[in-house]
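All protein chains of the complex are present and in place, except for one that has been dropped.
Our next item is chain A:
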Amino acid sequence: MAAHTQFSGGFQNAPVDAAHAFRAAMTVMARPGEIRSVSGCQPPAPLSVAAGVLLMTLCDPDTKVHLAGATNADAVRQWLTFHTGAPLTDATEADFAVGTWQALGPLNQYRVGTPEYPDRSATLIVECDDLQQTGPKLTGPGIKGTAHLSLPDVRALQTNASLYPLGCDFFFTCGDTLAALPRSTQIKDRG
């Protein structure tokens, strides 16, 4: 096979691959703290498989995407543009943003929705080195009792949750695994 190009690494069977990927994304968003693995595409470095699958499943010409830090590379831009047609933008206008936590920050530059349309907010795809069901304690919708998830920055995410019903929603990706943190989740540093 030829080397990785912008044309390769997409879904082999888009309707079915995207359906499976969405079910994983929906499951983790509905159950904060759950971790699922996804597959189906091979994005160029430094994107993880899970981040690539999420972008392919959710982005298209209707969604503005912000590539933060190292993800803003030629290979990623060309791959994303070819496969999704999503326009690239800066953080303040983004529907979706992808990158490491350091590269994405600060959080307050992203759209959080308006009181009448809280859905008009950014979804951040945070690339993590590690993703585990340990660490800060989570409570709220989707969680039976309590759950735990390794989070990059508890303080910033608590601030985001305090904006509810406004705020950003997060996917955390690591290799081919993903988890999510909607704005509705309450976070306690240590449980």
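Quick note on the criterion: a residue touches a chain if its C-beta (ideal position, glycine included) is under 8 Å from a C-beta of that chain, and two chains touch if they have at least 3 such contacts; residues count from 1.
As a convention for this text, contacts and distances are computed from a predicted model.
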Identity of the absent chain, which is to be given by its UniProt protein name, from "ATP-binding cassette domain-containing protein", "Amino acid ABC transporter membrane protein 2 (PAAT family)", "NADH-quinone oxidoreductase subunit H" or "Alpha-D-ribose 1-methylphosphonate 5-phosphate C-P lyase": "Alpha-D-ribose 1-methylphosphonate 5-phosphate C-P lyase"
Touching the absent chain when the full complex is considered, from A:9, A:136 or A:182: A:182
Candidate in contact with the missing chain, chosen from A:48, A:71, A:123 or A:177: A:123
Which residue of A:25, A:47, A:80 or A:98 touches the chain not shown here: A:25
Those residues of chain A which, in the complete complex, touch the missing chain: 14-16, 18-20, 22-23, 25-27, 29-31, 57-63, 114-119, 121, 123, 140-144, 164-165, 169, 182-184
